[in-house]
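A single protein chain has been removed from this complex, and every other one stays in its place.
First chain written, first letter: the chains are A and B, and each begins at residue 1.
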Amino acid sequence: MTDASASERQESGTARYVRQLFTRNISAKIAATPMIVTVLVIFIGCTLWTIYYSFTNSRLLPTGTFVGLDQYTRLFGTSRWNVSVWNLIWYGVFSLSFTLVIGFLLAVLMDQKIRFESAFRTIMLYPFALSFIVTGLVWQWIMNPTLGLQGTMRNLGFDWFTFDWIARSDMVIYALLIAGLWQGTGFMMVLMLAGLRGVDEEIWKASRVDGIPTWRTYLFIVLPMMRGVLVTAVVLAGSGIVRLYDLVVALTRGGPGISSEVPAKYVYDYMFTAGNIGQGLAASTMMLLTVMIIIIPWAYLEFGGRGKKS
Amino acid sequence: MSNPATLSTNVALDAVKTDITLDGPHGPRPKPFFTPRRIILYSILFVACLYYLFPLYVMITTSFKTMPEIRFGNIFAPPIEFTGEAWSKAWSSACTGLTCQGLSPGFWNSIKILIPSVIISTAVAAVNGYGLVNWKFKGSEIFFAVLIFGSFIPYQVMLYPLVMLTREMGIFGTIPAVIMVHTIFGMPILTLLFRNYFASLPPELFKAARVDGAGFWRIFFEVMLPMSLPIVVVALILQVTGIWNDFLFGVVFAGTQNLPMTVQLNNIVNSAQGTPEYNVNMAATMLTGLVPLIVYFVSGRLFVRGVAAGAVKG
């Protein structure tokens, strides 16, 4: 009897293995193939392919021979790329700090038991529904030096009024910033407002009892409690900034000259118009590196920290 | 337990909470309506609203003006001679660098891209999410984690290999290629959305259906899907606005015959020859923005939930 059950156990063990591999939940496995293929072929495969071919001298077709770091040397020797990188850095720093600060301030204002809250929210958020192309083109028109805001003000007699950033290579990045903030701050506000409302109401009672001024409570008590939302906001804003492309295409086309070029546009132009695939791939690999520099510390903090706790 | 998947889940959950916690201010108690503080408060909000509304105002008024009126140079002024000419020109005869057919071909291309992309990407993601929650297999969580990490990789990194892949498949430069790309890049966030939703349903429901003898598809269609209407609506909103607003994939994969509306719009405004017609440009811009704006105003609170969750896409 014991022998029988022992052999039976072994048998069912092997049977189990075979079954689990092939027949068990076969539909579930078939249904998972799109995801598996996407992960393996696109997210892993394509990324590795790009990294590999960024070390070749591919031009019109990715058949080039291995040239080591040549593409990268050339990349950082190209002024257009360097301008792109600096633009992204400036845009990134300003955009990130302004969206966070403005988003938070607006959220605090919205949190003051105001009337028409949902109307205000609707107005602040609608730009987020629009594409960057639409955003860019509207602002391009508003910033038109002769017929836009500047022209209008001058026609109205304010001769001193200047708003020609879009045409000035030293200021064009701020033109991008204005359009970018117009599109994104409403969403940040919504995110921050959710964070504010997620804070325990008791905190407010306690700080009132202690006689702490409202602004201090917001700044020193509530803000630190919103860590989760803030991290989310930074990650979202950060990975959006790296991808900055459509807005530039629509608003400035990289101009004047090359003064508002950004890396994503560099990649596209070299790959699809200049026919220099190796350069495009090297540039996109640099973009990947940038994102990794943002994402990995964050992921490490979040999930490394939590791992230790559990 | 603590893997990138749960981690991004939390990001998304934080974001989705937006919807739930939006009602009821928690700030200090309201004071009488017209205190100096209140006046300052409303003034700031009012100025902020002017900033947000001004472009919409300019877009609309300009699109109804005539060119001489625009050349007069007052962007604030409402149209004196109210005319819809710019709109009809933008729709049917405005010129891109190549043709003079207006935006309408782009509109129809966008529709042709939008409908299948939205349906396929949502369906695939719903099945993924359901599978990830109820039919885990060895490694399924790892695939999901990579998928979520993948959503942070800039599109530019995968762009060229995808061009080669679609070329190999013989669909490069056609609408199916754009649909495929939208399905791929919509997958992380939508899968996350559906996974979290299905994980919030009581597991006993699935178990009961298994005991009743139902299999993978039967449970999906007869038990899970009828319960997922709210999340399907969120996914639809997310995808309709996201795919409609896409520029990059359209310009790379669609081919010159199938360019979506955003690309056509950019071509009309930015690569047209001759003197720019700002009224036509603004009418075209307005037309392109109309679809997401309608979705936005109709869906209201659900939109907030959708974009909040979708923002994880970065």
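Simple rule for what comes next: contacts are C-beta pairs under 8 Å (C-beta built on N, C-alpha and C of every residue); 3 or more make two chains touch, one makes a residue touch a chain.
Heads up, the rule we're going with is that contacts and distances are computed from a predicted model.
The unshown chain of the complex is recorded in UniProt as "Carbohydrate ABC transporter ATP-binding protein, CUT1 family", chosen from "FAD-dependent oxidoreductase", "Pyruvate dehydrogenase E1 component alpha subunit", "Nitrite/sulfite reductase" or "Carbohydrate ABC transporter ATP-binding protein, CUT1 family".
Screening B:P36, B:P202 or B:G274 against the full complex identifies B:P202 as the residue touching the chain left out.
Of the candidate positions B:R37, B:R167 or B:R210, contact with the hidden chain is made by B:R210.
Touching the missing chain, out of B:C100, B:A199, B:M227 or B:V298, is residue B:M227.
Taking the whole complex into account, subunit B touches the unshown chain at residues 202, 204-205, 207-214, 218, 222-223, 226-227.
In the analysis below, only the chains that are shown with their structure count from here on.
Between the CA-based centres of subunit A and subunit B the separation comes to 15 Å, rounded to the whole angstrom. Considering their complex, residues 1-4, 6-7, 10-11, 14-15, 17-18, 21-22, 24-30, 41-42, 44-45, 48-49, 51-56, 58-59, 62, 70-76, 124, 127-128, 131, 135, 137, 140, 143-144, 146-147, 149-150, 152-162, 164-165, 183-184, 187, 191, 215-217, 241, 244-248, 252, 262, 265-266, 269-270, 278, 281-282, 285, 288-289, 292-293, 295-297, 300, 303-304, 307-308, 311-312, 314 of subunit B touch subunit A. Within the complex formed with subunit B, the residues of subunit A that make contact are 25, 27-29, 31-32, 34-36, 38-39, 41-47, 49-50, 53, 62, 106, 108-114, 117, 120-135, 137-142, 144, 146-149, 151-152, 155-156, 182, 186-187, 190-191, 193-199, 201, 204, 208, 214, 228-229, 231-232, 235-236, 238-240, 242-243, 245-246, 249-250, 253, 263-264, 267-268, 271-272, 277, 280-281, 283-285, 287-288, 291, 295, 299, 302-303, 306-307, 310.
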